[in-house]
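Missing here: one protein chain of the complex. Every other protein chain is in place.
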Amino acid sequence: MKKRFDISSLMRSKLTWAVVAEALILLVCLIVRPDFFKISYQPSTGMLYGNLIDIVNRSSEITIIAMGMTMVIALGGTDLSVGALVAVAGAIALKFMRWDVTVYNTPGDYTVYPFVLAIVVPLLVCIAMGLFNGLLIAKGGMQPIIATLILMVCGRGIAQIVTNGKQFTTGYSPFRVIGQGSMFFLPTPIVITVIVIVCVSLFVRKTAFGTFVEAVGVNRSAARLSGINAQMVIFIVFALTGFLSGISGLIYSSRIMSNDSNNAGLNYEMDAILAVVIGGTSMTGGKFSLAGTVLGSIIIRTIVTLVYYFGIASEATMAFKAVIIAVVIVLQSEPVREAFAKRTRARSQLAGGGAVK
Amino acid sequence: MPDKTLLEMKQIEIQFPGVKALDKVDFNLRAGEIHSLLGENGAGKSTLIKCLTGVNHMDAGVILLDGKEIRPQSPQHAIDLGISTVYQEVNLCPNLTVAENIFVGRQPMKRGQIDWKTINARAVELMARFHQDIDVTRPLSFYSTAVQQMVAIARAVDIQAKILILDEPTSSLDDNEVKLLFDVMNDLKAEGLGIIFITHFLDQVYAVSDRMTILRNGHLVGTFGVQELSRVDLVTLMVGKDMDTIFNLKRADVKADAPYMLTATHIGAPGQVDDISISLRKGELMGFAGLLGSGRTETAEMLFGAKHATSGTIEIEGKKTDIRNPYDALMLGMAFCPEDRKRDGIIGDLSIRENIALAVQARRGFLKPLSKAEQNELADKYIKALGIATPDAEKKIGELSGGNQQKVILARWMATQPKVLILDEPTRGIDIGAKAEIQRLMLEMCGDGVSVIFISSELDEIIRCSNKVIVMRDREKVAELDGETCSQSQILTIIAEGAAAAGGEAQ
Partner (left out) sequence: MMKTKGRSLTSRLTNPKYIMVYATVGIFLIIYLFGALAYGDKGFTTLRTFMNMFIDNAYYGISAVGMTMVLITGGIDLSVGAVASLTGMFIAYGTSVLGLHPLVCIAFSLVVGVGLGLLMGWVIHYLNVPPFITTLTGMFLARGVCSLISRESIEIKHPMMDALAGWKIYFMKLQDGEWVRIRPSAFINFNVIVFVVMIIIGTVILQKTRFGRNIYAIGGNEQSAKLMGLPVGRTKVLVYGFNGLCSVLAGVTYALYVKSGWNLSLQGAELDVITCAVIGGTLLTGGVGYMIGTLFGVLLKSIIPALITFNGNLLSWWGKIATGLLLLLFICIQKIVVNATGRKKEKKPAVKN
């Protein structure tokens, strides 16, 4: 009896459906490509290769941003500016490392300014932009979606001003490591992502910060009257999201060894929000699940990979992504989950009743 | 005419998962009568009403309207049948104009277009009938709750209703507004409408209704004429116990030389309150009486730092302090249960455990988290101590009844072991049993040396518990009375006419 009841509450959990969805998609991948799960080791690069590794690697940028986005959404808001911040971070980093045609002939292994600046300054600027969002929301009392719309609209303009509208390239190898190198047999982005996940999870769950975020997200006024500094919580969350967008921007620009103010981080805000929602965090705020978000991000990437296998052009993957996401979201929607839970409950009650007789 | 039965509900049963919310309940309403529906929270009043308005669906039973069987499927269906409802929280659209709120969804049309002229003209007429001379083309949010309530009633009445349900319409109205509402109700009654009136205020029941029906735990206790039943009998029937055993309380015992815990001198802020001075001894219970909006809540919020006091000083245990926000107050050993439990108190989606641990955690800062075991210990302790009715500490607070929610909020603050506890309307909207328990808890805490400030609109509970009574009027403190000797009529006179008129014993 007890166990049956658990099934019904499982059916109601959004995370369950996310796991089921991922499993199904992977299963289809396996049917299409029997060697899908194969992972091989390449001694020359010291890296592991395989589809699964590739999926996790390619989902890094979104996963990292989505960690911050999870808390933004738990606060009951959304941060639309993350994609623009990715572009800003890349622009600043390349500004510091740019290969200048008047000095050198080829994009070789050198940097114009110290490498530290190319890493630290973009991250600081992104934190500052996150704080700007936080300022409008916490002090100005604006809705997050509107406040972050401002930076979303003008962020790419800022990125273009930084580089004066130019596209720089670099060949500096330490920078290449961030997006294309390897550590512990894994692509560096995966390692960075794991570090981010661990740090954020520790920060959120090993301190009371997560509870504070949830409290402010559900009822800001009550949280404040309980002695929680709600403004501080909002500042920290948006600054953190800005910082994570910056990391993501560095990874992105290291992958292309260039800056791209128009396309870097394009639609990242959408993908990140989607990852959070698929992961089971409600857009109305409150309880959140970081594990769910990671899963959500991987689901999105797995879908894209799967679609490649059917030999469909990369731009068209969006259509299939849309269909699968639609299915996941409909399955996760409240009425549908309730209906499933009710059916299971009814069945278990029937069975239970039978046993008593 | 008065004896014509308008509505009959027979043997109504409603089953919720795990509970029988209504069990074979009968109810009938005559045309041209005001019929009060009474019972504690959870007695089944709102479930019965929701049956009529098509929100809940009956598992068994029959509803007859004018002798014909009906089965309301949705609020719209109920309205079409002639059953209109006005809820406690004004259910209108704040962005629409007053006129539009009355007519939206059934606007008069002229040549395929909405006829704004007629709408506005008819709205003016209607509001005049409710003695409201207002600009009906302004957005609703422009007006006070009382006016909004009148607009809601105007809408409900104008749709050719046969039955008007008023679900606690008076909880945010002042005396004059209540009187006005009663006049309107009597007018409507004279026109032959059947009115179902739900309220927690027994005086209002006796002031306006013809008959009353009492529910308890989903069962019908009975239907009586107002003259048939005394107040004491009524309460006894509602609660199932008699009043003396419920309110067997003893005032806190404060020694004359007990040290002052909290002293506020001349605090105030523009537009909030003027020049309030109070001093509170250790273990003392200070009652705040006065009308809603008289500055009681503002004073409490200022003491706790939720609002900023621009002038005056606050001393805690004789030390001058600078309280700028609730966190500062919390660190100084103060606690505050706000007036609007839903808006400012509970964190609905979090568990009882998390809600109880919140203030303690806030005081420690987020970098020093309470372990799960410590949280559970706190939660279990207070669930037991306060008798919070819940299967376990992991239940969401939003799913509890009002009284239990209030106890959780109280537990949140008791867990911080405060020196000064401020309670703003802690007993509003909860049933008599829970009320008595909260009052008892308050007094117990006084016994343990906590100083309590108790704000309430119900004078009898102020007088029953307080050592000292502060009377507020028009954002000023007008009197400070001794709790043992003051009387209700004395306080009422001061509220109505000021301290001088009442023989002024303001100290």
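All chains are identified by letter, namely A and B, in their written order; residue positions are counted from 1 within each chain.
Operating definition for what follows: a residue touches a chain if its C-beta (ideal position, glycine included) is under 8 Å from a C-beta of that chain, and two chains touch if they have at least 3 such contacts.
Everything quoted here is computed from the prediction, not taken from an experiment.
Trainee: With respect to the chain omitted from the figure, which of B:Val208, B:Ala411, B:Leu459 or B:Leu481 is a touching residue?
Mentor: B:Leu459
Trainee: Touch as defined at the start, partner being the missing chain; which of B:Arg138, B:Arg231, B:Lys250 or B:Lys320 qualifies?
Mentor: Answering carefully, the residue with contact to the hidden chain is B:Arg138.
Trainee: If the hidden chain were put back, which of B:Ile12, B:Ala31, B:Cys51 or B:Leu92 would touch it?
Mentor: Answer from the full complex: B:Leu92 touches the omitted chain.
Trainee: Could you tell me which of A:Val20, A:Ile161 or A:Val198 touches the chain that is not displayed?
Mentor: Per the contact definition at the top, the residue touching the missing chain is A:Ile161.
Trainee: Touching the absent chain: which residues on chain A qualify?
Mentor: These residues of chain A touch the chain that is not shown: 78, 136, 140-143, 145-147, 149-158, 160-161, 165, 261, 266, 270, 273-274, 277, 283-284, 312-313, 315-323, 325-326, 329-330, 333-336.
Trainee: Just checking the interface: what residues of chain B touch the absent partner chain?
Mentor: Residues 74-76, 79-80, 85, 87, 91-96, 100, 104-105, 107, 109, 113-114, 120-121, 124, 133, 135-139, 141-146, 155, 170-175, 177-178, 201, 203, 289-294, 457-460, 488, 492, 495 of chain B touch the chain absent from view.
Everything that follows uses one rule, which is that only the chains that are shown with their structure count from here on.
Trainee: Spell out the residues on chain B that touch chain A in their complex, using ranges where they run on.
Mentor: 304, 306, 325-327, 329-331, 336, 338, 343-350, 354, 358-359, 361-370, 412
Trainee: State the interface residues of chain A toward chain B in the complex, per the touch definition above.
Mentor: Against chain B, chain A makes touches at 206-209, 211-212, 214-215, 218-219, 221-229, 286-287.
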